[in-house]
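Only a single protein chain was left out; the remaining protein chains are all shown in position.
For chain A:
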Amino acid sequence: MMSIAVAKTEKADVAGANFASIVASQPGAGKVADARREAFDEFQRIGLPHRRIEEWKYTDLRALMREVLPVAPTPDAAALARAEAAVKLHAIDGVRRLVLVDGALAVALSDLSALEAGLSIRSLRETLDAGDDRLLSLDTGNPMTALNTALMTDGVVIDVADGAKLAKPLHIVHIASGGAPAAMFTRSLVSLGKESAATVVESFVAGEGAGVYQVHDTAVMTVGDRARLDHVRLIEDSRDAFNIASAEVRVGAHAHYSVAGVTTGALVSRYQLVVNIAGEYARVETNGVNLLNGKQHADTTLVMNHDVPHCVSREGFRAVVDDRGHSVFQGRINVRQPAQQTDAKMMTRALLLSDEAEADNKPELEIFADDVTCGHGAAIGALDDQLLFYLRARGLAEKEAEALLIQAFVGEAIEAIADDNLRELAIAAATRWLEARR
C-alpha cells in the first residue's frame, strides 16, 4: 500500500504533515497541485462534516464514517481479475463500458476501441497531467468535494462534440476489487457539445470479498445548447461501504438533462447534485429511489438553480425504508430574479415498512422572480391496509402483497426513465432488493 495520510475524525488527526507525499503521487502539476493543496487546507479546516453543519444535519459523517481510509493502491493483476468477474455480473448489453477499479481506469476492462465520431474518452490522470481546468471547477464549499479535489486519482473524461448523437450508452462502472479496506477518489467529466446527445450510466459495485471501503466520487457535467444528457446512477455497493458523491451539472439553452438514481447498496451513501440551469428553455428532470433496510443510510441532496427565464424542472424522489434504515432527501430550488416563467416542481414520498425506519424530507424553495410556477410536496406513510387486504383477499400472501405495492410505489418513479433498457435496468435493481427482502 502506498504511503498516505489517514484523515481522521478529529480535525487534529488530519495528517496534513504527510500530505506532500500523497499529492506527489497524484496526477497533475502546477495549477493542479496548487488546487490540491488549497482544497486539502479547506478540508482540514472543517474535517468530516457533522450534524452542526446545516447541509449535513441528517448525515453526520463524523459519527457515521469516523475516518477517511487510506487511498487504495493501484490495482494489481489479482485485483483486476476479481474486478473482471464483477464486471461480468453487472454487465449491460449494448453499452460502451468504462471500468474504474479501486479508483483507477482499467483500460484492459474498458471498451475504448472504435469510438464513434465526435466522442473522446480520456483518463482523468492524463487530463490532469495536461492541465485541464474544467476539472477544478467544483465548489470547494463542500468539505467532501474539497477532499476529493485534493486526492482525486483517476476517472473518465468524456467529450462529445457538437452535433454528435451517441447511439451506445456509456456505462461507467466503479468497482471495489476487494483488497484491504481503502478509499477511492475519482472524478469524471462529461461534456456534451451543442446539439449532441448521450446516455451515461454509472454503476457502483463491489467485487467478491469487498466489504469495507469508501467511494469518494465527483462529476462535472455540461450539457450544451440543444443537447440532451440522460443520466442513470445505480448504487449497489457492498453493505459495509460508504459512497460519498457529488456532481455539478450545467445545462444550456433548450437542453434537456434527466437523471434517475436507484440506491440499494452501501451502508452510508450521499449524492449531492447541483444543477445550474444556465440557458433559456432548458428542461431538467431528476428522479431517485432509495430502497433501504438493515442499518442503511442514504442521503440525496439536490440543489436546482434557475438562473434564466423559461425553464422547467421536475424533481421526483421516493424512498422505501425497512428495519432501521434511514433515508434523507433535501431538495432546494433557487429561482433567481431573472428566471421569470420558471416552472419548477418537486415531490418526495417515503414509504416506511417498520416502526424504526426513518425518512427525513427537507424541501426548500427560494424564489426571487415574481412570475413563476413552483411547488413542492412531501408525504411519508406506511403501506395502505385497504390495498393490502384487497390483494390478500385475491390470494396474495402477505409478503407478496407488500412486494407488489412496493414495486408499484417504486415503479411510478422509475417510469420517468425514457430509455427502455435503462428503465429495465433500474427496475431490475429494485426487484433484486425486493426479492432479497422476501
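By our rule, a contact is a pair of C-beta atoms (placed from the backbone, for glycine too) under 8 Å apart; a residue touches a chain by one contact, two chains touch by 3 or more; residues count from 1.
Criterion: contacts and distances are computed from a predicted model.
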### Query
According to its UniProt entry, is the unseen chain "Fe-S cluster assembly ATP-binding protein", "Cytochrome c biogenesis protein", "Alpha/beta hydrolase fold domain-containing protein" or "ABC transporter permease"?
"Fe-S cluster assembly ATP-binding protein"
### Touching residue (missing chain; options A:54, A:93, A:355 or A:385)
A:385
#### Entry: Candidates A:92, A:161, A:404 or A:418 - the one touching the absent chain
A:404
### Task
In the full complex, which bits of chain A touch the chain not displayed? Write them out.
384-387, 389-398, 400-401, 404-405, 407-409, 411-412
